[in-house]
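The complex appears here minus one protein chain, its other protein chains still in place.
Going in written order, the chains are labelled A, B and C, and every chain counts its residues from 1.
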Amino acid sequence: MLLLQFFIPKLAHSSYILAGDSTCAVIDPRRDVDIYLDAARSLDLEITHVIMTHLHADFVAGHMDLAELTGATIYAPRLGQCSFDHVSVGEGDEIVLEDMLLKVIDTPGHTPEHVSYIVVDTSRGNEPIGVFCGDTLFVGDVGRPDLFPGRADELARKLHSCLHEKLMRLPDFCEIYPLHAAGSLCGKAMAAKRRSTIGYERLYNAPLQIRDVEQFVPALTENMPSAPDHFGRSTVTNTRGPALVRTLPYPRPMSPRAFLEASKHEKAIVLDARTYEAFGAQHIPGAYSIDLDTNFPTFAGWILPPDRDILLVASTADDVDEAVTWLRRVGHDNTIAYLDGGMPAWARAGLQTGQVGQVSAIDLHRMLTTEPDTVVLDVRSTSEFEEGHIDRAVHIEVAQLRTRHGELDKDKKIVLVCRGGNRAMIAASLLKQRGFHNLTNLSGGMTGYSAAGFMKQH
Amino acid sequence: MLLLQFFIPKLAHSSYILAGDSTCAVIDPRRDVDIYLDAARSLDLEITHVIMTHLHADFVAGHMDLAELTGATIYAPRLGQCSFDHVSVGEGDEIVLEDMLLKVIDTPGHTPEHVSYIVVDTSRGNEPIGVFCGDTLFVGDVGRPDLFPGRADELARKLHSCLHEKLMRLPDFCEIYPLHAAGSLCGKAMAAKRRSTIGYERLYNAPLQIRDVEQFVPALTENMPSAPDHFGRSTVTNTRGPALVRTLPYPRPMSPRAFLEASKHEKAIVLDARTYEAFGAQHIPGAYSIDLDTNFPTFAGWILPPDRDILLVASTADDVDEAVTWLRRVGHDNTIAYLDGGMPAWARAGLQTGQVGQVSAIDLHRMLTTEPDTVVLDVRSTSEFEEGHIDRAVHIEVAQLRTRHGELDKDKKIVLVCRGGNRAMIAASLLKQRGFHNLTNLSGGMTGYSAAGFMKQH
Amino acid sequence: MLLLQFFIPKLAHSSYILAGDSTCAVIDPRRDVDIYLDAARSLDLEITHVIMTHLHADFVAGHMDLAELTGATIYAPRLGQCSFDHVSVGEGDEIVLEDMLLKVIDTPGHTPEHVSYIVVDTSRGNEPIGVFCGDTLFVGDVGRPDLFPGRADELARKLHSCLHEKLMRLPDFCEIYPLHAAGSLCGKAMAAKRRSTIGYERLYNAPLQIRDVEQFVPALTENMPSAPDHFGRSTVTNTRGPALVRTLPYPRPMSPRAFLEASKHEKAIVLDARTYEAFGAQHIPGAYSIDLDTNFPTFAGWILPPDRDILLVASTADDVDEAVTWLRRVGHDNTIAYLDGGMPAWARAGLQTGQVGQVSAIDLHRMLTTEPDTVVLDVRSTSEFEEGHIDRAVHIEVAQLRTRHGELDKDKKIVLVCRGGNRAMIAASLLKQRGFHNLTNLSGGMTGYSAAGFMKQH
Partner (left out) sequence: MLLLQFFIPKLAHSSYILAGDSTCAVIDPRRDVDIYLDAARSLDLEITHVIMTHLHADFVAGHMDLAELTGATIYAPRLGQCSFDHVSVGEGDEIVLEDMLLKVIDTPGHTPEHVSYIVVDTSRGNEPIGVFCGDTLFVGDVGRPDLFPGRADELARKLHSCLHEKLMRLPDFCEIYPLHAAGSLCGKAMAAKRRSTIGYERLYNAPLQIRDVEQFVPALTENMPSAPDHFGRSTVTNTRGPALVRTLPYPRPMSPRAFLEASKHEKAIVLDARTYEAFGAQHIPGAYSIDLDTNFPTFAGWILPPDRDILLVASTADDVDEAVTWLRRVGHDNTIAYLDGGMPAWARAGLQTGQVGQVSAIDLHRMLTTEPDTVVLDVRSTSEFEEGHIDRAVHIEVAQLRTRHGELDKDKKIVLVCRGGNRAMIAASLLKQRGFHNLTNLSGGMTGYSAAGFMKQH
């Protein structure tokens, strides 16, 4: 038995290859599946199983691509009622892979159909060696049960039940192979560590310490982090079976004038994936800013309207490629063009540009005194804001600006603040689309503001 | 806390990055350390600690390079008496890395100075989360204690003691982070799986089931796999501190005639890293064959005499690069030239070549009947040979041919047999150096012979 | 005006970008057109014209791909009667590209429809600055007129006429931009230099010195080099418009057993693109050998039957890619699979292999004395053979073995000889397909044999 773990940052997504001597399974694959094909080839393994713990809310998975490219069989939870070819599994089912036995248990909670796979390596013994627990149990956290409108209470109770009546009955030494780590929005306080054991989590996992279900339910359903818009859409896509990546369009280069024309189409949106500083310097009026260096996929899923033709602005061909991959991972499949020559070419074509200025921590600190009317708008998450903020800052999370922008005065100067500088530029782009014009970005964000010594320690 | 595991195939070597929020330690680094620098950079981590469990016999480590490139401090076992700058550690010492505590325990056995590091993540709790146990405890196996001449009994007893009195006293849920997996010669029966837990190994690890030390000692010291020649040398090199990689020579291209002249120097040897089939087709007389696709580093450490100037024959520039990296990992630092244009250029220069023919499984099977005088020489390890072999095969392990070639008749036709075809070509090159001339290789080896249906199932 | 020349070795093919400030033309493009798109992008040029001098016999061109990818207009000779969308041009027509004027002249000879384009840079003056003369005039040679069966005399006379009455009337300083250089079979004695001038060629170009047409015709039509089989096919393909590269299959990896099954299909052939030494060591029985290091495209066009499904054996993924590109350049569009794991995997699957031994120059020289019955078969071109050969060598050009193999005795030992060793292996593969079994290759070929000092100087 061999276990390989593949981690994507930003989505903080772990997938796995579980291999015997000549065949292997891929558990919860990412959508761009070359990495599994390469690993299997280098180890002389045939991919025969594609195994899904659930129908993922936060990303579009690669099960269809893998099955098509390898001929592998897809295993998916019975309750998911998937419409693609697959073997449906549920409590009590077993999958055999050479010497290994995968015992299916239903573990609803994060999603209603969620199952986990307990692995027994029969070549070594009959006790479980590990469990693919998907989004049920994380290192230091559990899967959030609040993503299905109106069902949070029900799902939280189911989660509590399957955690304590199923997973916690596994032996201490049993390894856990979760789907996410710190950075994912499928939980609220995951650790950075990517794997753990039943025994260690039994002792120290905070939600697991809440044995009383009546305390557990509010703890897991109230004051939860906001859920991005695509969390609903991705589940539907995964259940239906996503389009094969090889059938998707790849963006073609487009001259500035053609790009401008294309941007006028009602289905089109302009997405600028350059750094926040480049966007601030000059951008196409109306464009969305999502810096590739921030949590690009999550914000792309969150703030970009679905089913649009995306016109991309990026700095290099590599960045185009990277942006397209991330967009597909959250279900934005139609990136049809990129701006040939980038913004310098746009400017040389004499086309209109917009600007958002930067302010350094030092200069903002001075402005707090000299400019009493300037609004400081903090767009971080609630938990970040609560850990410390500039005294007079107004707080509206970035994605909420789409509905709460009316709370702000368009005529005032607004300094946008986030952790590092790039989420604030997303916010700026949303506000500019809504007619705000006097916006400045705190470059370096609260990280820089703190590093400069301007935050009092509480 | 974040843990990253880095695995090198062939040497089957695992090293680790253990990271906090901004700093990290590298445990038992490989000699080519870019992979750690890249990982640290992408995670915005500073490498501050380089930690050694012991002074590795099977590879030359990258502790000096990492320390020089990052300014990190090296931690090494006190009993190792290392001559480079370091902090020496032993039983009871503790290393603090942000929220993490590494508790040192002495775990002699595989080597006399071996220590292990128990990790406590104090941000989560006081119980141990895992242990860097180096070559003491593996998945399914323990470190072999027979590598120090005359000390096998003593070391086996110490190993037994530290396994049961120290490691087995850790809780079931504690993870183990070993240095090797299947393929390494530092044990004899490791699993492919690269990590495990104390509890699982307690149940199923075969040597751990031998509680009586008087049974344990012979089980771990008798009938052990052969140990490659470089196992002695590497420990000395690691203790002294290996030369920095950036100071080592990189091979220059050399024309066929210059290569021929250089090969006549008494310090020079010719190493042919091409596939076994290419070597068989034509090679420089006197060259060593070690196919890059076989366990190149182990055989390079084993059969190439130390401290020689290596003249390399390879198929591509990438292969030159790969060969140099592997050679350095086992302490062959002086690859001074490669043959410009490869063997085709050598042949076009009208220089002498040698040949070793290939025979397919089907043809060998026929020859067994038609050529009763032909010797079938199986050069695999004893354990492989014992699992099944051609009835009339003579068995001498490849590296032993250096001393046991006298048991063979130079005038007879010999068919060389290994698992896949490339170790047999190593053997052929060793025999040709000793005057054998009628050699044929079973291409595809016993794998092909079995696949063709010629092995009776026992 | 800017002129860029792009050269492909082996086919010895030159294509050109002729650019103004913002637009450019590509003249006689190769089939894989990324190189032009990249060059145009880096110079901020739009490709607006694709210009053909004639409908190339020796390669399949990229005019359709370029036009589809850029929207450029194709210009092709009127007499070619091309069936794709294009502007047809002939004597007296002019094409304007910014400041540049391309004056069309009919220059039949190499092919009946051939035109040349005289370039005038009107920003500098009215005299011609250069001429795209295709396969009419080369550096040191002229285009061969003998490729159309039964029309050699007619075309040679037309060639003589257009050379002297058109091209030689251009001024001395006028540059010539030919389509080929040394190595191409579209002439018989081209220089390595890739461009020249009218004046220099007027003085020193050998065929141009033959002013009497009655001497010119036999000189250009008798004792010409053999023409590869694909020379007929490519013209037809280019006239019809080749399939777009993006619509062609790309080979999928295939396991040894599946590859064996696929090879049994009547449309399938196995092509081994590995080095001659690897092919000799072991190959799939019935495979064609064409070493990527030899003139792979020309021999692929020559000896591989058209319209087959090609099953490829190569050493690396890069080699697969390179082979596919070359195959497409000569119209072999259906490379459907490659052998996953290469020949080592085939051998490990226990499948049958064939061998062809190598002999070094030194050993062959000895055999000439000790083995009087051994046949030495020289497969080089007639002109190479005539420049010097082993005394008792039989001469049959490699491609002619397909029809002349009956002249050889299958029961005799045959040593195959070419210049470097790889064409002889093509010959070996052809002979093995026809039942020859006692074949040996002179590795290093006559180059090595000469370098070893065994050729008397004449």
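Quick note on the criterion: contacts are C-beta pairs under 8 Å (C-beta built on N, C-alpha and C of every residue); 3 or more make two chains touch, one makes a residue touch a chain.
Bear in mind that the values here come from a model prediction, so they are computed numbers and not experimental data.
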**OP:** Can you work out which residue in C:Ile105, C:Ile198, C:Ala287 or C:Ile336 touches the chain that's missing from view?
**Re:** C:Ile198
Subject >> Residue touching the undisplayed chain, where the options are A:Thr275, A:Thr335, A:Ser381 or A:Ser429 >> reply: A:Thr275
**OP:** Please pick, from C:Glu68, C:Glu175 or C:Asp229, the residue that touches the omitted chain in the full complex.
**Re:** C:Glu175
**OP:** Just name the one of C:Leu11, C:Val33, C:Ile129 or C:Met254 that touches the chain not displayed here.
**Re:** C:Ile129
Subject >> Touching residues on subunit C - with respect to the absent chain >> reply: 1-3, 19, 121, 124-125, 127, 129, 140, 171-175, 191-200, 202-204
Original post:
In the full complex, which residues of subunit A touch the absent chain?
Top reply: 275-278, 280-282, 293, 315-316, 343-344, 346-353, 355, 357-358, 360-363, 420-422, 443-445, 447-454
**OP:** With the missing chain put back, which residues of subunit B would touch it? List them for me.
**Re:** 41, 44, 253, 340-341
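As a convention for this text, only the chains that are shown with their structure count from here on.
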Subject >> Rotation in the CA alignment of subunit A with subunit C, degrees, nearest 5 >> reply: 180
**OP:** Looking across all chain pairs, point out the one with the most C-beta pairs in contact.
**Re:** B-C
Original post:
Between subunit A and subunit C, what is the gap in Å from one C-alpha centre to the other?
Top reply: 52
**OP:** Measure off the straight-line distance from the CA centroid of subunit A to the CA centroid of subunit B, and report it in whole Å.
**Re:** 40
Subject >> Multi-chain contact residues (two or more partners), subunit B >> reply: none
